[in-house]
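The next block holds one structure in the form of structure tokens; read it before the comments.
All protein chains but one are shown at their positions in the complex.
Chains here go by letter, A and B, matching the order in which they are written, and residues are numbered from 1 within each.
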Amino acid sequence: MNEQNLKPDSSDRRAFLKAGAVATGTALAPGVLLFGVAQARAPGEPASDKVRWGMIIDTTKCASGCSDCVTACNTENGLSGATGPQDSQWIRKLNIRHLKSGVETSLPMLCQHCEHPPCVDVCPTGASMKRADGIVLVDRHTCIGCRYCMMACPYKARSFVHEPLTDQNPEVPRGKGCVESCTFCVQKVDRGENTTACVEACNAAGHKAMLFGDLNDPQSEIAQTMKTYATTEVRADLRLNTGVRYQGI
Amino acid sequence: MARVLHNLIAWGLLVLLASLLMAPAAVMAGVNKPVLERGKGERCVEDTEFMRRNHMALLKHHRDDTMRRGIRTTKHSLKGCVDCHASSKTGSVAASKEDFCMACHVYTGVKLDCWDCHATKPMKQYRPAATPRVTPLMVQQQGGQQP
Partner (left out) sequence: MPSQEFCLSPRECKPGQFWSLLAVGGLVMLGTLAAFFYLEHHGHVMTGMNNQIVWGLPHVFAVFLIVAASGVLNVASIGSVFGKKMYKARAPLSGLLAIAMLAGGLAVLVLDLGRPDRLIVAMTHYNFKSIFALNMIFYNGFFAIVGLYLLTLMDRRLNHWSKPVGLLAFLWRLALTTATGSIFGFLVARAGYNSALYAPMFIIYSFAYGLAVFILVQSVMYKWNNIQVDERILSRLKNLLAIFIAACLYFTAVLHLTNMYFAKQWEFERFILLDGGIYPLLFWGGQVFLGGILPLVMIFSRAGKSPATVFFAALLVVLGGHFQMYVTIIGGQAFPLDLFPGYAESSSFFDGVVHGYTPTIWEFLLGIGGIATAFLITTAAVRVLKFMPQDDFKDIELEAH
């Protein structure tokens, strides 16, 4: 974990990014344009490994007690929002308290979209898979519901659907007997919206604690943030190279 | 007595055999053939005759393209089928036995598991669950204690 003094001052950061964006926008306009085209790929074009979707969560901006990201995820993906031991949760608010200092932090925990996902390694049928653009998904057509991936995930990011479902979101098929988890709102990403429901909700609430983007695009806000501020991976000791990173812890 | 029994068995077998032979004949003759509601629009994405025999192959191919590679073309997508073929009565392709998918699949006795996960109604009819319950932030004790 990083020390507290590594926390960036948010106003500085935004000012810097704005300046950076203007500078790159003028100096590298053709490059930016090119990349813009590549990102909004055509429906017939497969996801590219030139892109790696990721997320940075600034825990200093994440409000304790706010769960707008969770509600937005539930609405977007058709989850009931119930929180019993058998209910699915794709994203959850985690409250952590440092045992020595007593400092409390609130943060959203979701599938970390690892570069080397243990869930994909252990899946016997290959249903757990990582798309070329780094999004980790469950192919429900070949998931047999053995739950080995849930045993293997270090982040407790996966849920098993325990009962029959009806009236699913046509864009988010889900059903009994399969394992599921956060998809980085792949339906939105593939439409070219390049954002997720949780990030939109966090921005709408004015917290702006979550940032989604292409880690491989040096011009993207997320890549700039990665370059400028110290971010940490959860369970970095496992060397999974997660796509979701945290600031301020 | 034994002879009567013997005759009975022989006749029984004959009737059974005949009915077995008749069944496909009935299918071929189009008896009780399912009547399908016409889909929306001018025509299907492929010839009807072709779709009748190959829709499953198209869907499977498209499913892997979409799922694994992120290809989102609509021509052969399941969502496309649902958009055109949802019943005017139930609004669904599989809510009743007369609906588009079920009509043939019940007739031919082929089980479908698409609808365990996929929505049977078009996107424009989808209403997200009114108000998903907000996740309570307090810790739920699941009969456990802090380790």
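Convention: a residue touches a chain if its C-beta (ideal position, glycine included) is under 8 Å from a C-beta of that chain, and two chains touch if they have at least 3 such contacts.
Just so you know, these numbers come straight off a predicted model, no measurement behind them.
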| item | value |
| --- | --- |
| Residue among A:47, A:62, A:109 or A:223 that touches the chain left out of view | A:109 |
| Residue in contact with the excluded chain [from A:54, A:118, A:173 or A:213] | A:118 |
| Contact residue for the chain not shown (choose from A:88, A:169, A:216 or A:231) | A:88 |
| Sites on subunit A contacted by the missing partner chain, in the whole complex | 1, 83-89, 92-100, 105, 109, 118, 120-127, 142-148, 150-156, 158-164, 176-179, 234-235, 238, 249 |
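The definition used in the following text is that only the chains that are shown with their structure count from here on.
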| item | value |
| --- | --- |
| In the complex, subunit B residues that touch subunit A | 63-65, 67-74, 79, 82, 116-119, 121-123, 126, 128-129, 132-137, 139-140, 142 |
| Touch list for subunit A against partner subunit B, complex | 43-47, 64-65, 67, 70-71, 74-76, 78-83, 85, 89, 92-93, 95, 129, 131-133, 137, 139-141, 164-165, 167-171, 173-178, 186, 190-191 |
